[in-house]
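One protein chain is absent from this view; the other protein chains keep their places.
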C-alpha cells in the first residue's frame, strides 16, 4: 500500500459554494482579533481567494459600542467614540476587492423577545442610525443593502413589527437596496436567553407553521432569508432546509443558507468547525434546492489569518472541495 | 550573575518515555484541526522525532460519525459517509513511519453505566464493525491490536461484559493481536455523566478493591491497561499508580501510564498542560514501577503543529527532558 493510493476520490460533486461572510467586528460572543487596516486588507484578499464576494457587517452598533463615530448613538445611547471608522474602512475595502457590502442595523441589546419590549422607540432609534449611515456612506458604490440584526428563531411579533417598519423605511430611502435576515431555528443546539442549550429540536411542522406566518408578514420587505444552520442536528437539516426554501419561494424571497463555520458540539464552543460537518451541511442545503451559502464567519473560523490556527485547515479543506487553488500556506498575517 | 549561570542542571534522571499517543479524529470533546494527509504526514514525523512508535485510534466510529466508510454503520447506525478513509490513511502512515497501529472499537454513545444498558446488541454491533475492519485492513502489517473504547473508572458490569465478549472474539479472529484499555480513576478531577467534576478522590483501598475484581474478570482478554493519570491529584498519584501496576502484574497484564498532556485545572479545560505537571506525573509512574507511557494526545497538546501554540513549548520541554534533539522551531505546518 502506498500513501498515494490513499487519496480518496473527491466524494463531492457539490456545487454549493460559500459566497458571502459576516464581519463580526462588534461582537457579544466572539473574541476580538485586534486587526488594523493592513490585516483586514489581507483578509479581504483571502476571502476573494476563497470565492467570497459579499460581506455583511453583522451590526453597526451594539449597546454602547459603535463601528463608526455615530452622532446619533453618542447622543442617544451614550455610545463610546470608536478609535476607527470601520464602516468606511469596510466600504473602501469592499470597493477595492469588488465586494458587495451589506450594513447591519443597530442592536440596542434590549430583549425583543420579552412582552414589554417597546418596538416603536426601538425602531425610531434604529431608523435614525440608518439615516445617519445613508448620509455618511450612501453614495459608496459597494453599499448594496442591509442586514436586519435582530435574530429570531420563530414567532416573535415585536421583531417582525421591527422588520416591517424599518424595512419599509429603508426601501423608501434607497430604492433597490436589498434586505437580508439570518434567523436561527429552534434546534437542540440553540441557546435560550440564559445561554443554556435547548437540547430538543422543534417538530418540523411547528417550525413550518411559525415561519409560514412570519414570512407572510415580511414578504416584500425582506429579500433574502439565510437561516443559521448550526442549531439543528445535522441529520435533521435536510428536512428543515427544504421547508425554509419552499416557504421562501412561496413568499418571493431568496433562501440562502448561513452555514456556520464554528462548532457547537464541543465543551469550548465557538472554535472552527470540523470540515466534515461543514461539508455535510452544505450538501444538505444543496439537496434542499438552496443555491447560495454565506457563513458566520470567515475571519475567525475559516481564514488563514484567524487567531485559531485550525481555521487554516478548514480553509484548505474548503478550497480543495470548491476546486480553488488557494492554500493557507500562501497567506501570512505577520 | 550571568544568564548562563541560570541554566539548571537537569533535575531529571527519569527514564520514563512517552512512546505512544492516541489519535483523536472522532472526538466528542476536542476541537478538530482539519488536517489532510500532508499535515498528518508531517505530524507523524514529529511523533517519531519525539520517540513515539505506537498510535492508537481512540475509536473507529462515534454515534453517526465514522473514520472509514463502514457499510455496517451506514446500514445499522445511519452513519454519515466520511469525506476520507482515515483508517487507511493512518495505517499507511504507520507503515511509512514504522509505527504500531491500534484500532479503537465503535462507540455508539449509549450510556453503558446505566442499568438498562443492553450489552448483547451493543457488542453484536461492535463485533460486526470489527469484522468489517479486519476484512478491509487486517492484512496491513502495521495493524497490531485493538483499543476497547469504553472508558470506565471503576465497577461497571456492563462494560466488563463487553470487554470479555468482544475481546474473546477479536483474539479468536486474529491470534496474537494485542488488546488495550485506558480507564479513568474516580479522582477529584474526573467528570461525572453531567460533565461536573467529582471534587473528591476515592479512597485508595476502594480503588484497589474495585480494580482487583475487574482485572480478575478481564485477565487473559486485556493485554495492556493504561490508566488515565489526570483525574487524581498529582500528590496522590504515586499511591494510585502503585496499586494499578501491582494489580496488573498480579493478573498478567502490562501496566502503562496514559499521561495526559492537557490540563484539567483551568477555567478553560483541554489546553496543553504545564510541563511541570506532566514531568511530575511521569516521575510518579516511574516511581510506581511502570516502564512505559502513552499520552492523550500528541497532535493537539504536544505537537509543534498543534492549533494550540503552547503545545510547541511542551514539545520542546519534553524533548529536552528526554534528551532528544528535536525542537519545535524545526517543524512548520504551513
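As written, the chain order gives the labels A and B, with residue 1 at the start of each chain.
Everything below uses one rule, namely that a contact is a pair of C-beta atoms (placed from the backbone, for glycine too) under 8 Å apart; a residue touches a chain by one contact, two chains touch by 3 or more.
Source: prediction; values computed, not measured.
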Check each of B:134, B:161, B:174 or B:271 against the chain that is not shown and name the one that touches it. B:271
Residues on chain B that touch the omitted chain in the whole complex? 1-3, 5-8, 11-12, 234-235, 263, 265-268, 271-276, 279-280, 304, 308-310, 312-314, 316-317, 320, 328-329
Over the whole complex, note the residues of chain A touching the chain we left out. 28-37, 39, 41, 64-65, 78, 80-85, 88-89, 91-93, 95-96, 140, 195, 268-270, 306-309, 333-334
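Keep in mind that, in the parts below, only the chains that are shown with their structure count from here on.
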From the C-alpha centre of chain A to that of chain B, how far is it in Å? 38
